[in-house]
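First the structure, then my questions, so here it is.
Heads up, one of the protein chains got dropped from this complex, but the rest are sitting where they should.
Take a look at chain A:
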């Protein structure tokens, strides 16, 4: 029962309190120099304890609250059928509110709240408020009870011949240890396909378009973009032409979009400081993956003055003039650039996919 000390107090090197006697200072007489617990303070009577009028008043207050609760419930029952679904009204300080939600909610709230207020008021005014004292006992069982429990367990084990039959003991252990594995394997193994190589590809890969360059399309209209439509400083949210097939099939649209989203921006070519970034664009029109390299939110906030792209989730900031390098925030890698050209019809196309996986980092990203 006594797990009091990690080391026996008498041993050399054991921890002791600074003044050997423990926390309590001893006075000369040997008595503990502490104040005595003065015991429970005298009970202070409430108004309703002594005054029958006050008690009556409390009774009426409690009954009023319970009455209001009934009223609230009745209002709810009526309002449920009476208040039209689309009605709205102006609630001062809150704004335009749905009448139905407010009336139903307030009446239900009052009918519930008043039960609570009534009950608590009842308890506080009329129920006895003299404290009751209950004794505590040590949490641990008595040594005898403990011994009995130990005996029951060991006797049971002996009766089952566990100590004498080690073969049963070990095979049972093995069986219990193994039986959960098939269940665990089933659930973990069948949760999903594991073609994680998919993480490295997008539908900007010309393979999705029979090897031909892929047109840049406005998102969500899915119309192609001419170079001259892209005025200086303008921003286009772009999806590949190949997405249309997914939309038509109605399958895996979001999975495709989740990696293919691209942002197209035109700025003064002189401002672009990196030769590759200029080469992969057309006259200062450049396209970058819109999927943040941090955890994958859509990087959609473009600051025209500073040419910064900002991710709204965790504020990673990418500098468009520096090939979308990270200049602030928790992302590490620049946004991957999509090489674009103008095709014979004058539309913007991507002749090749991204040269690296887009979106957040993952373990096998570079392998």
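Side notes on the structure shown:
Heads up, the rule we're going with is that a contact is a pair of C-beta atoms (placed from the backbone, for glycine too) under 8 Å apart; a residue touches a chain by one contact, two chains touch by 3 or more; residues count from 1.
The rule is simple: contacts and distances are computed from a predicted model.
The listed choices are "Cytochrome bc1 complex cytochrome b subunit", "Glycine--tRNA ligase beta subunit", "Branched-chain amino acid ABC transporter permease" or "HEAT repeat domain-containing protein"; the UniProt protein name belonging to the chain that is not shown reads "Cytochrome bc1 complex cytochrome b subunit". Touch with the chain that is not drawn comes from one residue among A:41, A:143 or A:211, which is A:41. Touch with the chain omitted from the figure is made, among A:71, A:119 or A:222, by A:119.
Which of A:71, A:199 or A:227 touches the hidden chain is settled by the complete complex: it is A:199. Annotation: of A:144, A:181 or A:366, A:366 touches the absent chain (contact as defined above). Contacts to the hidden chain, counted on chain A, fall at residues 3-7, 11-19, 21-25, 27, 32-43, 80, 85-86, 91, 94, 97-98, 100-102, 104-106, 108-120, 122-124, 127-136, 138-139, 188, 191-196, 198-199, 219-220, 237, 239, 250, 252-255, 257-258, 261, 290-291, 294-298, 300-301, 312-316, 326, 328-333, 359-367.
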